[in-house]
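I'd like to ask some things about the structure below.
One chain of protein is taken out of this complex; the other chains stay put.
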């Protein structure tokens, strides 16, 4: 049970859930799907980044942002700007009146690259910006709002308004942003053609890798005291405050964390889909992202991944066969999840599947799991035995959360 | 308005849409135009790149939004493309093969368009794609079409600035629509000042850029204002006030979508009677389709510059309108884009038969100069830049929602997607 | 008597001229009082006298309109809530506010005064020191047996103790308790009084309470508030015999 042996962690129940997801994403789906479908799964997974952020921000800390599309979009635009500059070599754009700048700038009579585009010639700057720009904006919003105790519904509405503002701004400033068309026709990443099947497959695996990185960061935060504070803050904000915590700082942190995840997701989206447009920033996109999180289970970071995958797969499936029905299904999903399954898939899993698992686990690995029930029975000296960084009370799949 | 349902039947395959009757009447005339094919050429000859062509069928793709905000506009195109396909099938098909189609829904979402175009090309191996409507959706599918060397037949009038070897643009590009109409306003109506107004996205902005250059540099006239509102904006009182103050001779409007309804209603309410032509309103965005939503009485007297109006008086158009109404109902109206969408399958057929092959590369060689004499708009020819030579017409809206054609260019307008001096 | 000691340096807590108004209504009106180190002070007064507001003002939950609150030489009115906590003021709310989802152990751990910054909370480890501190406090608040129970399963009285424990583990100099025995059984009250006596060995305590029996048991001095002002101050006997106090209570 010691955390010092990371291999053993994979044999714990929580570890097995991660292994199962990894097997699904790394082995099963690539084997089962052709590159085209796999690319679509890759696209769905980019939304999972946002959903993980929302679990941390909304599920744990109770901050509902209806503007996550903003951060997703900013990360995506940063990446798109880099790729667009790479695609806009003077040779490739020779027919323009000003060769060497992106085509849409030329159409809008710009004769030189705007200053804020210049740094995006650098790949390392771009990577920094993919996380930095969303985090910076999240920090500004978070600082202004949380230090003034704006929360709950107000925060949701204001983030929604920010999504609206950014959309109008990007569409209106089309000379600088590509307008409603977005930034399209992206071809290569540092000379590597991202449009081929092989590239798309590689990008899919990169995306999965990044997703697990984010999952582990989220898990680290959730299982540390930080995660406990976030949950505690949600339930008893004043108690946390008067226990000596700067509540605003914690909220800003988790909001920035969610923004960073969304930014990474956006950048991966740009790479996988091949363009970025304002339609992923707007209100509708942002609220859809909330449903991925809600369906998966708003307290479960793994649930968020499954939520994003399932909703999007269902959307593709439905819209191929019954396009008329999809909005009804989506609407019913929102209402159903909220009314009947507020803890989403993760909640259902806990209620119905985990008891079965318990039986199987007990039969097969009785010895290994003895320690856990022992913890539950009030033992005078319990804590020394607990894995310091894994705390079942906080873990998303723990029965206490149901 | 049951057309949504008809169009939205998803992946229905293009055999018989209750069109039999109209097909019978049409078949005879079309058969003559396409000359009966005695011998069907072998599949291996006409298809060397693995397209979905069998000995008696060929599969094409239709890719429009039938859900979401753009469905309103795109459904007419879907109907027209299906009608054209059915007529071609009734007349013997293409190279002796019946056309089947796979229809995909772009869902008004640009990545979905890209995704579905990839599916059509990679999984269905379609020989042609008829689809896309907004510029954004075209820009989204363009890299995919180019990558997999497909061929897109794009029906909408658009901003130009594009010339892909993998797209045939069956609508007008901006200069075709704009230059002739501004000249007309200046010459016939004696207009001296223009107020440019549009929804805020690339097509209106580019169109107005061309219009401004033409008005100021070529004609030496005045632009008294240029203004954009977000898509979906519904409050136009401020701009109406500005127009009243600046008293332009012409309002040159490219407002689209739901904003249109609010704009014309509020103009009307503000006491502007378009039949007075003070100012004269010239639009490049209101087709007969849009008028149905705005209400004929609200646009009575405005002028539109397009290449096609439903009221065009020629035999081709009469047949087309009759067939369309027979297929989809008497209350259907046909706008400019719907007609342009109808051209797509016919132009593809002509190119395939000229090339004697479905291969994209061989077809591309043959595009320049391909004619379609049975076009409802009269006569069109493909330019080597993949756009169409076509006439530009000015129509004046009537209270019944139809346009009365008041002017038509004598010659076909040359498409010029990269107009010199307008950039 | 307060005039004699206007230098607030001698006191642990010096409240002077404190006023707060909500839309013109002065909930606390030019209030002054002083707390010696290790003193147990009880504030009593009729409903709406402004007692809870005074605690809110001291711990920073409500911002004062004017006046000063000096704690250990520091001006609290300019600090944020968590800074006030860090300078040594602990506050218990009227209704028990513990983290129901967490165990008793975790509740105490969360309050342990380490890892209170974001990064600190991320790097916080449960070492022997923490465990010892938690166990020590748990014993004081009679909850050793329940350390691994979720707080939700505790009785009302136990939750109140837990919250007091959460203050104790912060090692504050001043503890402020809002009605700590409200809703408790007789035995629990007795135990709580006992707990408070233990606490005051090393803490100054400011309590709001209605139960006069309990007040008599614990108070060094009593401050009677009425309409946002101090009505009377002194020993329990003193205030009980003060005619102003009698009038207010009887008239009420």
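A, B and C label the chains in the order they appear, each numbered from 1.
Everything below uses one rule, namely that contacts are C-beta pairs under 8 Å (C-beta built on N, C-alpha and C of every residue); 3 or more make two chains touch, one makes a residue touch a chain.
Keep this in mind: contacts and distances are computed from a predicted model.
A.B. asks: The hidden chain: which UniProt name fits, "Glutamate synthase (NADPH/NADH) small chain", "Malonate decarboxylase alpha subunit", "Monovalent cation/H(+) antiporter subunit G" or "Urea ABC transporter permease subunit UrtB"?
C.D. replies: "Urea ABC transporter permease subunit UrtB"
A.B. asks: Based on the whole complex, identify which of A:10, A:123, A:154 or A:192 touches the chain you can't see.
C.D. replies: Within the whole complex, the residue contacting the unshown chain is A:154.
A.B. asks: Just name the one of B:260, B:338 or B:392 that touches the chain not displayed here.
C.D. replies: B:260
A.B. asks: Who touches the missing chain here, B:212, B:242, B:325 or B:354?
C.D. replies: Checking each option in B:212, B:242, B:325 or B:354, the one touching the absent chain turns out to be B:242.
A.B. asks: Specify the residue from the set B:270, B:322, B:368 or B:406 that touches the hidden chain.
C.D. replies: With B:270, B:322, B:368 or B:406 as choices, the missing chain is touched by B:270.
A.B. asks: Since one chain has been left out of the picture, which residues of chain A touch it in the full complex?
C.D. replies: 58, 64, 66, 144-145, 148-150, 152-154, 156-158, 160-162, 164-165, 168-169, 171-172, 283-284, 287, 290-291, 294, 324, 327-328, 330-335, 337-339, 342
A.B. asks: Counting contacts across the full complex, list the positions on chain B that touch the omitted chain.
C.D. replies: Against the left-out chain, chain B lists 1-5, 67, 69, 71-72, 75, 200, 227-230, 232-235, 237-242, 244-245, 258-262, 265-266, 268-271, 289, 292-295, 297-298.
Convention: only the chains that are shown with their structure count from here on.
A.B. asks: Relative to the centroid of every protein C-alpha atom displayed, which chain's own C-alpha centroid is closest?
C.D. replies: The chain sitting closest to the overall C-alpha centre is A.
A.B. asks: Would you kindly tell me how far, in whole Å, the mean C-alpha position of chain B lies from that of chain A?
C.D. replies: 39
A.B. asks: Using mean C-alpha positions as chain centres, tell me how far chain A is from chain C in Å, no decimals.
C.D. replies: 42
A.B. asks: Could you list which residues of chain C touch at least two other chains?
C.D. replies: Not one residue of chain C touches more than one other chain, so the list is empty.
A.B. asks: Note which residues of chain A are touching chain B in the complex, please.
C.D. replies: 34, 36, 39-40, 43, 95, 97, 103-104, 106-109, 168, 171-172, 174, 179-182, 184-187, 195, 273-275, 277, 279, 316, 319-324, 326-327
A.B. asks: Enumerate the contact residues on chain C facing chain A in the complex.
C.D. replies: For chain C paired with chain A, touching residues are 59, 61, 80-82, 85-86, 90-91, 93, 97-103, 105-106, 109-111, 113, 115-118, 121-126, 131, 134, 144-150, 163, 166, 170.
A.B. asks: Quick one: which bits of chain A touch chain C in the complex? Just the residue numbers, please.
C.D. replies: Within the complex, chain A contacts chain C at residues 220-221, 224-226, 228-229, 231-232, 235-236, 238-247, 249-250, 253, 375-376, 378-380, 382-384, 386, 388, 391, 393, 400-401.
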